[in-house]
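Every protein chain of the complex appears in place save one, which is left out.
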Amino acid sequence: MVSIGVIGYGYWGPNLVRNFSQAKGAHVTAVCDQRPERRALVEKVYPSVKTFSDIDEMLHNPDVEAVAIATPVSSHFPLAMRAIQAGKHVFVEKPFAATVAEGEQLVAEAERRKLTLMVDHTFIYTSAVRKIKELLSNGSLGDLYYYDSVRVNLGLFQSDVSVLWDLAVHDLSIMDFLIGRSPTMVAATGMSHVPGRPENMAYLTCFFTNNLIAHFHVNWLAPVKIRQTLIGGSEKMIVYDDIEMSEKIKVYDSGITVNQDEDSVYQRHVGYRTGDMWAPRLDNIEALKIEAEHFVECVETGQQPLSSGHAGLRVVRILEAASRSMANHGQPVEL
Amino acid sequence: MVSIGVIGYGYWGPNLVRNFSQAKGAHVTAVCDQRPERRALVEKVYPSVKTFSDIDEMLHNPDVEAVAIATPVSSHFPLAMRAIQAGKHVFVEKPFAATVAEGEQLVAEAERRKLTLMVDHTFIYTSAVRKIKELLSNGSLGDLYYYDSVRVNLGLFQSDVSVLWDLAVHDLSIMDFLIGRSPTMVAATGMSHVPGRPENMAYLTCFFTNNLIAHFHVNWLAPVKIRQTLIGGSEKMIVYDDIEMSEKIKVYDSGITVNQDEDSVYQRHVGYRTGDMWAPRLDNIEALKIEAEHFVECVETGQQPLSSGHAGLRVVRILEAASRSMANHGQPVEL
Amino acid sequence: MVSIGVIGYGYWGPNLVRNFSQAKGAHVTAVCDQRPERRALVEKVYPSVKTFSDIDEMLHNPDVEAVAIATPVSSHFPLAMRAIQAGKHVFVEKPFAATVAEGEQLVAEAERRKLTLMVDHTFIYTSAVRKIKELLSNGSLGDLYYYDSVRVNLGLFQSDVSVLWDLAVHDLSIMDFLIGRSPTMVAATGMSHVPGRPENMAYLTCFFTNNLIAHFHVNWLAPVKIRQTLIGGSEKMIVYDDIEMSEKIKVYDSGITVNQDEDSVYQRHVGYRTGDMWAPRLDNIEALKIEAEHFVECVETGQQPLSSGHAGLRVVRILEAASRSMANHGQPVEL
Partner (left out) sequence: MVSIGVIGYGYWGPNLVRNFSQAKGAHVTAVCDQRPERRALVEKVYPSVKTFSDIDEMLHNPDVEAVAIATPVSSHFPLAMRAIQAGKHVFVEKPFAATVAEGEQLVAEAERRKLTLMVDHTFIYTSAVRKIKELLSNGSLGDLYYYDSVRVNLGLFQSDVSVLWDLAVHDLSIMDFLIGRSPTMVAATGMSHVPGRPENMAYLTCFFTNNLIAHFHVNWLAPVKIRQTLIGGSEKMIVYDDIEMSEKIKVYDSGITVNQDEDSVYQRHVGYRTGDMWAPRLDNIEALKIEAEHFVECVETGQQPLSSGHAGLRVVRILEAASRSMANHGQPVEL
């Protein structure tokens, strides 16, 4: 039984408390929040959970083996570092860290102390993304050509970070999981429409080896909600629409056919193949439950989480480079 | 009655012959094509139309006042220039020209000779785009924030030009018409998945003054057909979906509200407003008919066409810069 | 403060306990269920609520002013009657009663004792149905021509009642609220595909005076979920799609135009008018909250609920006649 202390009981913290309370092999023993009214809330709903206003006090509590951090990204590094140094396993919200340097230190420190470090890349534990991973892993799509994602809506403005760090982080974590390799270069553009605020819409291109290209459109200011990802391969293509209730994943048996036999490359015939479409049934297991129990298992066995600190760091590396590129109107940045 | 000679009777030429034949005030008197079998086809369907294999011969025919050019883009400049110099009004397929330099010469030559020069930007004559123009012109949208367009499908590969020149040209001509000003900088990325071929998918960002940003996603290699444009303003937002049969345009009474009164920009409250949606009824007048008759009217009155050589040139200027940027992985190019 | 006792803590009972607990002016003081394990559940989650295994015991409790009944339809009559005769106000699940005769006795008994009797016709308290009511009430639709509803899905088979009593009851309660008058005749057809079970799919037509017709398609055995209602009027028509997230109601400015001036009815010209479409913004107030507070208000003021026993009875009258018609392959039944 892994005993967990949750740091931050704001917007997301209550979800962590609930999820870890219900996860097999875990129980929540402590919650830390500086605000008395938030602690009061915890005490009312979970009378058996101890509350703390001081992080160090909670970390010295022997009844806390692991901490889950749900605070603004700027505080991830100091809080996670203190927890690791206190010998605690760490589960931290995404984005993993505010900079690559911070992320690297956390990864190194956790490895040195052989502690589990896991980032809350929730989407990779959903039935839809797990099904796509299965299709990519068994080679169904052939050579991977592109990954194109749109995540837009009339949503909540963040005041501290740009829309890349708020929305693209979801898609980058999914892409990192699905593709399994990192881009070599990124180029991003974006715009802020509220004076003094970070960009509220952004476009990001990631270049990979072997002609693979990925693109992300994120926008806090769209009239409609779109959550659509196209994944193109030489054999098959996928449309993943997270808003669809019943057919989130459609697999198209479509693609181009290039006649390789002709002597001149300019005369190669490019044809199209269209075939059946197939929407696989997805299981109903809740992502947050899978994720919480995966964390528990990693803590107990020492195995590397799917969304490890390394994964979190790869995503932050892209975000950091993308922010630099975006500040320079798309100027490419090598990774 | 404007007598028209059509140059090129391949894929698009037959449409031009039909449209100008049916347009009020115009009749087609000549068609030029080097291929005998294409000329034979004209003679069979339109026995009264004279056919030519030689362009100069057709241009010397006094029974041709204007020419319509439907040939590959690389030949637009020589053919249009020869026609203008022979004193003919010119209607030319998009993209207007293969380079900015070519386009500039055509515009200058047509102006010197006071001849009508019009580019076939068909979409700006559709009922949907005309309705959006009306909404933008009367200020319904407030300040313009962004223009975001996706045009993808499993389509026909072009062997000579990239997908930008083939597909984005449509959206750039629409944007040019709707926004009425030109970007100051562009950044584009893209990829080719067939060895030796130009890019089959591309992403293009256009930066304008006043925080306006536009973005285009074009792709010959998508599993599904998407033709969707989002236009965001401070007061209203538009979704223009050209695949929808009955509700191509939806106007959302949504937007952000910024409380300008607070003293610190960092503390300005950003709120959201959502309201009704409205899908205006569109008229059924066919775009090609409107366009052909507009050309006739411009020839007769000397007025500047909506899709003049200048408009065509503005689009080519963006395409040329975008191609340069795309070759450099998104490196921004100033206009 | 109205103190409420809930009878039946199975599938729906927990929702009633939660809703009445949160409703302004109400508190739940008692729950009655014969099953010890269900009572144990109540005691765990709501330690302050008294539990009973015997209904009469609960009804004699002075701390219960009103009861909410969430048991199978066959028990509605005996339970509601006992509660009314014990001087309690009654809130009862739909369908109101198993027969018209039962419903009539309940209505009469509640009126004699001046007690509030309300049926849980939840849908009429939703923002979508309230908005449609507003449009119908202000005459926007012109003369009402038809009401057509489809409610199908791959759902839960009921073993005791046909799909009419399980699904059509929703749509009949909505129609009763919206149209405000009752049909004069019904005709229904249906089929059972599981031996020994009641009909799992059914079609019901309701005839009204003034050429108004209503139709309902309900099906437990469809591959897709559909919740669509068309309401046709002489001036406007409504499409109400309850599955749509953002645009549940669309109002079409469409209709037929009949030239009444011509002398022969056979030569009257029938034309069509199509106009704009408009999707009004709906408020976010939760139906169950509105409904629970409406019950409290009715108990306190003595006003008639929108979904009174009379409304419940009108719906049962249609269901009873429809069942008779369905047993006779569509033979019409007058009301």
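Points to keep in mind about this one:
All chains are identified by letter, namely A, B and C, in their written order; residue positions are counted from 1 within each chain.
Here, a contact is a pair of C-beta atoms (placed from the backbone, for glycine too) under 8 Å apart; a residue touches a chain by one contact, two chains touch by 3 or more.
Just so it is clear, the model here is predicted, and its values are computed rather than measured.
Taking the complete complex into account, C:H193 is the one of C:R35, C:H60 or C:H193 that touches the chain left out. Remark: the omitted chain is touched by one listed residue; of B:M81, B:V224 or B:A287 this is B:V224.
Interface with the hidden chain, as seen from chain A, comprises residues 246-247, 253, 274-281. Against the chain not displayed here, chain C makes contact via residues 145-146, 148, 150, 152, 154-155, 157, 159, 185, 187, 189-197, 201, 203, 205, 207, 211-213, 215, 217, 219, 221-224, 230, 232, 234, 237-239, 250, 252, 254-256, 258, 265-266, 268, 270, 272, 274, 325, 328-332. Although one chain is not drawn, its touching partners on chain B can still be listed: residues 224-225, 243, 245-246.
Methods note: only the chains that are shown with their structure count from here on.
Taking each chain's centre as the mean of its C-alpha atoms, the one that lies farthest from the centre of chain A is C.
The greatest number of inter-chain C-beta pairs in contact is found between A-B. With each centre defined as the average position of its C-alpha atoms, the distance from chain B to chain C rounds to 54 Å.
The centroid of the Cα atoms in chain A and the matching centroid in chain B are 39 Å apart. Contact of a single residue of chain C with at least two other chains is seen at positions 246.
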